[in-house]
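Quick notes on the structure that follows.
Only one protein chain is missing from this complex, and each of the others stays in its spot.
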């Protein structure tokens, strides 16, 4: 029977201002699918959902890379190697593996980069077609994990709002260009909702799948409370129908989602 | 201007099962009067009032000896030397010094023993008449500070409910006997309310003062909220009048109090 | 030690701990985390005759020892519940309470009538108190006549035990409860969530998509205990208590206040297995405070019992 369980933190890495990556020793978590998440106990009333930044089933390791935005992440930021976390997981529906023969485009924004890295690390070897990665962030400081991508032999296109590293601007021009080159490409994206909305718009209506990993405030994390919903198709007369990020997602197909819901 | 302030714990002593004494380095607290208390910040909504177990103004030390009864004292029990406590104090009205020429009887019950010790340590030299001390507790384990009394050269009469140390029973027989011997004696007592009620009854209506140190649940600790009241004289038609333990007490004269209030 | 509880119309619980409606889905969701067979019962998520969409997200917000939710009673409707969840519920051995909701008296009657035919359902909990729906639901919970009518409508279509869940958001919940009892309610459950709100400082607007939400969790326990105490002091029927329970000691507080059994909600999100821990701890806690059974603790703090 599944249950909440304690996992040891074996390493703590400062990766950017107020960003930390915690390496957890857990065979169970290490077998997660990229795009899945775990629900972490913090002092507050609710657990905090964090997706996996890397997964190493051989060594039984899973990574969580998180940004401090409030009380729970501030508490997680203070954790040290040797301490335990109380987690539920792996939870949710992750990315479906890419098709071997399709070009593969990965798009990561800010703290949405980690699951994109986990996906690349897990599947780059099974894809024989070209792989393109574009990462975006506010400034150079926040372009997290870029060296990890490089260490996998990919050379991600980097973009920053202020031009402090890579191209000034966001991830869309690169995506546009690649979609022109590879109309059938498979797209996976994770990042701020406006970015995902733009990716959906740009990449819709093609043969290649578009998989988007979403965020929403959660209660139970396992499908029981209906807290974590996002507007989804079909868009009825009353408006969209609501689907659960924790179990129907976090990863949805682009065409399933309604970003401009009332 | 007074304020809540941080004081370092310089020593932590386990004195009995679930009883700890914390030695604090604070000139300010060390100048307290025996019977006064400090209001200690713990994780809960309210501070915890704890009286001083010993006071050493020369070395600027004050002791808190506390028993674990709930969340706050459990947290205090976990404190270690080197950590700080956030305290308000010294607060309240302590014992008035004993008169030099009167026999002096001190009565301490359970966790009411510490302020009695502080009083003896502070004033034994100014009293030329005989001094008698009786201490009571559930069992031998809980007869705290008895060696401290002995180290002051007094030999306290010890009583335990189960007879595991000293006389079986409570502190009253000894008190009775001494009051017979020394009708004019001054009495100071601290302990469970039933004990104090009995002391008041036994010792009332004599020339010698009876000073009793009370406990009550507190809010502000400084006289503003009227949470910490106890029934006191005059007993009007509506019942007793209410007085504040935090500022009118914790030490009251026996005749001021009404123990059998409706 | 005896933990079992006997309630009206033959409703039997193994122990006084039930999962609170809306915090435990329809049963299957938590099955991987909680051995449901150990629970006294499960009150499923509110069920309406037809599907309800619920409120726009965000639907939850954390507060000091509390949780605000504005789920808005999203549910797939009674037919989907019967088709998809009853088969699972047939595999577990615990009391199943159907929490029912409607916009109108007739909707309450419809859902009760339909579910009454389902043998797996052991009791009904009429939710007339959800603060998240601006239509029927809320006023039902604040008006004794409405409460009477809804309860009577359900009573007419079922022989199963009925509990009516009262709102804490009225001056005198016991007036509502008394009306429900007169209409045939066998039990009263209390409390539902307190209406509350939080601000999203960045967005400069209320944090919840539904603007206001229902406050639950340890923060509301004192309010819940007091309402249970008032209900138990006044009513002749059993009271099912809930609101902020997270330990066996909390359960004992509710029992002393007059609750015959309790429900546990919000804490399950934090600790899925907590209900089982509470059931394990309960005998020790009862014993520590000098009780020989659950029953012997019920109502000991009530005025009538204290004077005695």
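Each chain carries a letter (A, B and C) given by its place in the written order, and its residues are counted from 1.
Methods note: a residue touches a chain if its C-beta (ideal position, glycine included) is under 8 Å from a C-beta of that chain, and two chains touch if they have at least 3 such contacts.
This structure is a prediction, so every number in the text was calculated from the model and none was measured.
Shown chains touched by the missing chain in the whole complex: B, C. Within the complete assembly, B:220 is the residue of B:62, B:175 or B:220 that touches the hidden chain. Mapped onto chain B, the interface with the missing chain covers residues 1-4, 41, 44-47, 88, 216-231, 238-239, 241-242, 261-262. Listed by residue number, the positions of chain C touching the unshown chain are 63-66, 68, 142, 169-171, 194-199, 201-202, 204-206, 212-213, 215, 217-223, 225-226, 229, 244, 249, 252-253, 256-257, 289, 300-301, 303, 306.
Here, only the chains that are shown with their structure count from here on.
If you sketch which chains touch which, the pattern fits none of the simple shapes: not an open path, not a single ring, not a star, and not all-to-all. Each chain gets a centre from the mean of its Cα atoms; the one farthest from the centre of chain B is A.
Centres computed as Cα averages put chain B at a distance of 47 Å from chain C.
One finds 36 Å separating the Cα centroids of chain A and chain C. We define each chain's centre as the mean of its Cα atoms; on that basis chain A and chain B are separated by 60 Å. Residues of chain A found to touch two or more other chains are absent.
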